[in-house]
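Take a look at subunit A:
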Amino acid sequence: MGSAPPVLETLGLTGGYGKNVIVEGVNISVGEGEVVALVGPNGSGKSTLLKSIYGVATVLGGRVLFRGSDVTKLPPERKTAIGMNYVPQTENIFPDLTVRENLEMGAYLVRDESLVRDSMETVFSIFPQLRGFQNVLAGSLSGGQQRMLAVGRALMTRPKLLLLDEPTAGLAPKIALELLDLLVNVREEAGVSILIVEQHARRALELADRGYVLVSGRIAAEGDGKSLLAREDLQKLFLGITG
Partner candidate 1 sequence: MRVEGLVKTFGGIRALNDVTLSIREGEMVGLIGPNGSGKTTLFNVISGVYKPDRGRVFFRGEDITGLPPYELYKRGLVRSFQIPRLWSKMVVAENTASAHRERPGSDPLSSIVKRKNWILWEKDSLVRSVSNVLSRLSLGHVALNWASEISGGQMKLTDISRAMMGRAKLLLLDEPTAGVAPKLSREIFETLRALNKEGLTIFVIEHRLEILFEYVERVIVMHEGRVLVEGAPDDVARDPRVLNAYLGSA
Partner candidate 2 sequence: MVEAVSGILVQYLILFAAYAIMSLSFNMEYGFGGIPNFGKVLFVGLGAYTFGALAAWITLGIGTSRLGLEIVAEDEPAYCTGTAKYVFSQIVEGGVMTPLEITGITLLAVVAAIAVGAVGGVVASYPAVRLRGDFLAITLLAMGEIVRLIVYNSPWPVCAFDGLSGIPSPFSVMGLEHNISVAVVSLATLAAVYIFVSRATNSPWGRALKAVRDNEIAAMVYGYNPARIRLQALAVGSGLAGLAGALLVIYSGNVNAISFKPDKTFEVIAAVMLGGSANNLGALLGAAIVAGLLVFLNVSSLRALGIDLPASVGQALPYMKFTIIGLTIILVLLYRPQGVLPEKPLKTPLIEWLKRKLGRK
């Protein structure tokens, strides 16, 4: 990873909703061009961690560093402006707008039309399926296409870091696999680091450079994807049977 600061670093991040603490004292980092997976059993706080980083959930303690500078207190739209983008798990598109318009709205802050056109080309080359549906209302797309659109929408600002919250939840297995495969293209074509929360832990860990396992709001294990998968105690962590 060299000497450059990681794209994202959290220091003792504690977050939740209101006064409800869901994640506590989390330290993670995402390096330049890395894909990092965040896995863990249901209700372990994966989504909340992502939301705390982006500022949608309340940060109750700790800090978030983006490319070396403290962005803990920045509101979400400011984070979008400086190169971080977030794809929520649900309600992540504008259903009453067409696919093309969704992408345009993704680049709302980008004034340069040619840049917008280029970004759109990039998105279409990553997700060729979307090209054919440019003038279709986003709400009438299939679940998988909607997720692609949501990721595409986030790519429109050419972010340095993409936070993806369970992009495959509720998708048929084949489609989920396709989407995860496409995410590799996202990294290569759009040159972006990705922090992904994923229910399908095995797939995510196979795909990712590194992974963190979150259990009950704390990091229980970390390492590169393959070695995490090989650990036996991980299976126990997932089924929640301790001891």
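If you want to know what made the cut, all candidates are chains of the complex that A comes from, given by their letters.
Basically, a residue touches a chain if its C-beta (ideal position, glycine included) is under 8 Å from a C-beta of that chain, and two chains touch if they have at least 3 such contacts; residues count from 1.
Every value quoted in this text rests on a predicted model; they were computed, and no experiment measured them.
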Touch assignment for subunit A within the complex, options 1 or 2:
1
Touching candidate 1 in the complex, subunit A uses residues 20, 41-43, 142-143, 166, 169-173, 177, 198-204, 206, 229, 234-235, 238-242
